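With one protein chain removed, the remaining protein chains of the complex are shown where they sit.
Read from first to last, the chains carry the letters A, B and C; within each, the first residue is number 1.
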Amino acid sequence: MSNGELRLPTGGRIDRAQPLRFIFDGAGYSGYAGDTLASALLANGVRLVGRSFKYHRPRGILSAGAEEPNALVELGNGARREPNLRATQIELHDGLVASSQNRWPSLDLDIGAINNLASRLLPSGFYYKTFMWPPSFWHFYEHFIRRAAGMGRAATEPDPDRYDHRYEHCDVLVVGAGPAGIAAALAAGRSGARVVLCDEQQEMGGDLLASMALIDGAPAADWVARALGELGALPEVRLLPRATAFGYYDHNAVAIVERVADHLARPGPGLPRQCVWHVRARRVVLATGAIERPLVFRDNDRPGVMLANAARVYLRRYAVACGRRAVLFTNNDAAYGAALDLRAGGMDIAAIVDLRADPKGQRTEAARAQGLRVLAGRAVIGVQGSKAVSGVEVARLQDDASAAILDREQIACDTVLMSGGWTPTIHLFSQSGGKLRFDTETAAFVPDRATQALRSAGACNGATRLSDCLAQGAAAGAAAAQDAGFAAAAPPLPELDPDLDEAPMRHLWVVPSDAPVGHKGKHFVDFQNDVTAADIRLASREGYRSVEHLKRYTTTGMGTDQGKTSNVAALAILAEATNASIPQVGTTTFRPPYTPVTMGALTGRTVGPLLEPARWTPIHRWHVRTGAVFENTGQWQRARYYPMAGEDMHAAVEREVRAARNLVGLFDASTLGKIDVKGPDSARFLDLVYTNSWSKLAIGRSRYGLMLRDDGYIYDDGVTTRLGPEHFLVSTTSGNAAPVLSFMEDLLQTEWPHLKVRLTSVTEQFAVVTLSGPMARRLLAELTRDIDLSPQAFPFMTLRAGTVAGIPVRVFRVSFTGDLSFEIQARASHGLALWHACLAVGEKYGITPYGLEAMHVLRAEKGYIIVGQETDGTATPDDLGMGAMVAHAKPDFIGKRGLKRAELLRPERKQLVGLRLADGEHKPLPEGAHLVNDPGLPPPMPMLGHVTSSYYSPTVGAPIALAMIKNGRARMGEELYAPLPDRVVRARVVAPCFFDPEGKRLHG
Amino acid sequence: MLLIACPWCGPRAELEFRCGGQGHLTRLTDAMEVSDAEFARYLYMRDNPKGWHYERWNHVNGCRRWFNAVRHTVTHEFHATYKPGEPKPDLPRS
Amino acid sequence: MDSKGMADAIPRLGALDHLGLAARAHGEKGAAGVRLAERRFLAKLNLRGDPNDHGFMGAVASVLDGFEPRIIPNTAVHTGRFDLLWLGPDEWLVVAADGAEAELEARLTAAVAPHGGTVTDVSESRTTIVVSGPNARDVLAKGCPLDLHPRAFAAGACAQSLVAKVGVILHRTDTAAPGEPARFELHALRSFADYLWRFLDDAGQEYGVTVMEG
Partner (left out) sequence: MHKTDGDRRVTRYSIFSLARNALKYHEDWPQAWRSPEPKPSYDVIVVGGGGHGLATAYYLAKEHGITNVAVLEKGWLGGGNTGRNTTVIRSNYLWDESAHLYEKSLKLYEGLSQDLNFNVMLSQRGVVNLAHSEHDMRELSRRVHALRLNGIDSDVLSREEVQRLIPILDCSSGARFPVHGASIQRRGGVARHDAVAWGFARAADARGVDIIQNCEVTGILRDGGRVTGVETTRGTIRANKVGCVVAGHASVLAAMAGFQLPIESHPLQAMVSEPIKPVLHTVVMSNAVHAYISQSDKGELVMGAGIDTWNSYAQRGSLFIVEQTVGAVCELFPLFGRLRLMRSWGGIVDVCPDASPIISKTPVEGLYFNCGWGTGGFKATPGSGWVFAHTIAQDRPHPLNAAFALDRFTSGALIDEHGAAAVAH
């Protein structure tokens, strides 16, 4: 067929003034603005658009909407390649590039189609039954199975587009903008309520856009336009086209994905590609319509077999005839309307094959009256043609619908339009927790009892007539607004054509053919996952009778369409096979998303640099300029070391450590947590949360504290200083700043509300600069006039306030390096100035900034622990040699009882020790290495413990390590072994302090 | 995506809160007297009903206050949220 | 610690100084839908006390131009010189001009301490980002789960919540006068301010972003 041949000369909602070019599988085509890729392909006579998942059968376009199982294409190239998109939902834009998938070398000639020939060996679950021998060969088989996996291909480069999230609150959310949804939005919107109306299609109107109905005497689409105009003008109403509600969560939270820019050939600057709206609605109206069901007959998957209503949509909305000559195959009245529409649009209707023996009713009569050939009590028992339909075989059904071999007739056609009834779109209702009811007449699950504040209206609620849809919508919209506190009323119904009566449907879930089902050809139920009626019967025969087993064994409904067209038929066939009713069988669970949502949109804007806040200290700028190498510690980015030209980490760290030991080092300690504790009961409170005692701590003095959890294990540590009689400053580890505050707040608010204590985080109020090393005092003396730095006037573990370099500060004489240290606390905005001042004056003293790594070495030399490194949530104070810090005499403190449990008192617990390596070992042990008594034993080896910290110590001139070792303190001098992957290292247990054990430097 | 009514700030998104597990648990005042088994019960044994649950929440990204709630662990419905110190509300039927 | 005196001569570094906002700042509003500004170094005090204690409430009023702290959640008082934001049932944030903190802390402490109140200087802990312009609400909605619609968040409202991954104290500071666009002050912890700014700047691109003087 040549291009454009099936496009009707007039009509449709496309913009003929805007022709667009696009490419499919390398060939150029044209379409119009307003087309979908599917409508444009159909207009160009393209039928074969894809290959099925398992058997690689040729497939065409089945539907006109979100339910499409077949026409999946890849869009774009390279970084923007996107697989598995439904051609029926892709809005055409100029220059669009699409291609078919899951075929090789080409769509037309696909080697994978061999699977179709071998399909007898590949029934449901075949892989569970084979590929087991020889045992080691699964990997080999899997290699081939994986090759066949998947449909489209992922992009090859990072996604260059941006996505957004947005929170929205409204009184009434209406999902679906067909007649029901629009009527609901009008009723609610007019009351002044905040209303959001969303629809997944580019154009709102739902079924009315393809309808021949007259409303108020004019085409239905005119009513739509008028209503949307009114809604658009209401200030509190938000219209969201191209927006799919994909998830219904607790407490009326509905997630909607809006395709903001996908339809634009050249999106505007700053525009996100897609946006996920997190809507919190006081009330929700679901007006999501219904999906037409296919019929299950032999080879019902041939390109050219379509849903009847889809053909109508293509004709009316896109002015495309889906073919030239169609056979309609139906079990209900709706197809008759479609047939008349299609004929009016110029399609040749060869026949209407109706499963019902004696269809009566106004619609049938009308069709007959217009000369359509109606073949009642008959069925399409097979489809001819492979890559395109060339005809059908029709036969009369036996009374018991067994095998149909009477009155066989071939009818030539290029299109088969099937109509198996309607499935209400209850996905969101069901996700919300709503209970379903099975309606036998229409063989459909419909909403029964809602468990959230929502209402259903229109076809998704089981309504079929336009009048009912409009009335239900208006009533639901008004009631929803009333519930939200607005004076709303349902507007009167517009004037409509009189309703036609409808004859009952006939449910024949598997249409027989001239051979037993499964013996010849295939009766597809789930087109996307290639599940046939025979597969379902096989599964039930093998005992997979729960609908959930059926689903998982056959993969029915597990494709990208999530079974939108296959669900009911699968249940019904299972019900028949197990002699159960459909409601007894039940449905599988509806889960978000309603249709697949890009992972980019779910991620939103917080990717890359916005993934997680990077927290910087007030001195960060200097670290950056100096070329520091940074380390992530939680959200903080801290300087790890400051390499000079040509230095690697080891060289830099060694230099920094030596300087801090021999001269003076400068360290940015701003990240330590700081909690301001005020109130008359502050000391009592601290007595309760720390193991040690605070009541007697003098004002201006500091003390190191250990904090346990109730179970007795160490939670945090830090130095706390008494600033006043009722005022303390607690410091916490950097990583625990927020959790510790919250832990303390919890206790205060819920356990001890009688204590008069107030906690405020002041972590960020202050920058902290540490001067450490023998020259620290001389250096600082040059910067301050108002603080007497002499050891007598300013002893270890005390605090002085004053100025340094003219900056108001608090100076703490605490030390984490084991050397003479001053921790200077200034207002955050003064931090950098303070740092610069220290550097400037310190030059002559050889001041050297040191980073986190050197700090770790310095403290390890001294044997100071780091919570989270020496401890792992299973260490007690005694394990760390800090048993003396536990004031057992206190009547209570957090962890007191926990410490008394058998496990925590057990001898043989791991204890903190130091390790020195055998002579000649220059490389530090890897942190995490385990120690054993006898490295000669085969695994599993009894292990004694592990290395928690390990460094090369410039001060000692050799590697040192801290370790937690079973009964470690009793092992002083023992030789242990660390078996590493490449060698065994011998280590001697020593005290966990390698530098100045008497503390002369500290107190000096 | 729960909507949680902080007794002070009003209904807010779940994102602002952290759940603190079973409510109305009080620290043992006589911890040193109780047996290991009783202490273990206090530390680790938790109500975990399928149905209404007394629990505590912290409005971490809000007023930082702890409060109590009665929530259904199947429907996730909140029956009540209330301030610490206020009495345990009765459970709704069902 | 006294921040007065000599310290005035010390260069101060603001939380967002590295972004060079001053250089980017425009006087005029232009066509941009979103206007962003930083107000550096506002004085901020955390005030705690019992709102049922008349003595405490009176003591606060005696210092803050006669205004008592709000007991209605999610609301703020603007006295002309001070903003007094409700943070919790016994907690408020007092916001005042740069440099006011030391004296204010001393005066407030003296007034409330006898009534069991406490005051803590947190001026440096947080900086303040101002979001205004016709699309101010839109850009905030991209990260903040609060309902900022005027019906739900009236002029003068304040709340603590999140914007993207940052905890903020959010204060609507416009007066809802006709024609006056919405204006929000976001007090965020200093080390999160960079992230918050970048997020707002990025999210605002769709509407156009102008940087304003603080």
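We take it that a residue touches a chain if its C-beta (ideal position, glycine included) is under 8 Å from a C-beta of that chain, and two chains touch if they have at least 3 such contacts.
Just so it is clear, the structure is predicted and the values come from calculations on it, not from any experiment.
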Worksheet item: Any idea which chains on screen the missing one touches?
Response: A, B
Item to complete: Tell me which residue among A:22, A:55 or A:249 touches the hidden chain in the full complex.
Response: A:249
Fill in: Identified contact with the non-displayed chain, of A:13, A:153, A:396 or A:684
A:153
Worksheet entry | Given A:5, A:843 or A:903, the one touching the chain that is not displayed | A:903
Worksheet, complete the sentence: Given A:604, A:665 or A:959, the residue that touches the chain left out of view is A:604
Practice prompt. Spell out the interface residues on chain B facing the chain that's missing from view.
Written response: 1-2, 14-15, 18-19, 21, 36-37, 39-41, 43-50, 53, 55, 71, 73-76
Worksheet, complete the sentence: Residues of chain A touching the missing chain are 53, 79-84, 120-121, 123, 126-133, 135, 138-139, 142, 145-147, 149-159, 161, 163, 165, 247, 249-250, 253, 255, 276, 278, 516, 518-519, 534, 538, 541-546, 548-549, 552-553, 555, 558-560, 562, 589, 591-593, 596-600, 602-604, 606-609, 611-612, 614, 631-633, 640, 711-712, 868-869, 872-874, 898, 901-904, 926-930, 932, 938-941, 943, 946, 979-981
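Here is the rule we go by: only the chains that are shown with their structure count from here on.
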Worksheet entry | CA centroid of chain A to CA centroid of chain C, Å | 33
Discussion item. Quick check on chain B: which residues sit in contact with 2+ other chains?
Written reply: 13, 64-65
Practice prompt. For chain C, jot down the residues that touch at least 2 other chains.
Written response: 145-146
Discussion item. Applying the document's contact rule, which stretches of chain B touch chain C when the two form their complex?
Written reply: 8-10, 12-13, 15-16, 61-65
Worksheet item: Which chain C residues qualify as touching chain B in the complex?
Response: 73-74, 87-89, 91, 145-146, 159-162, 167
Discussion item. Considering only the defined contacts, which chain A positions touch chain C in the complex?
Written reply: 164-169, 194, 268-272, 278, 280, 605-606, 609-610, 612-618, 621, 635-636, 676, 678-679, 756, 758, 760-766, 801, 803, 805-810, 827-833
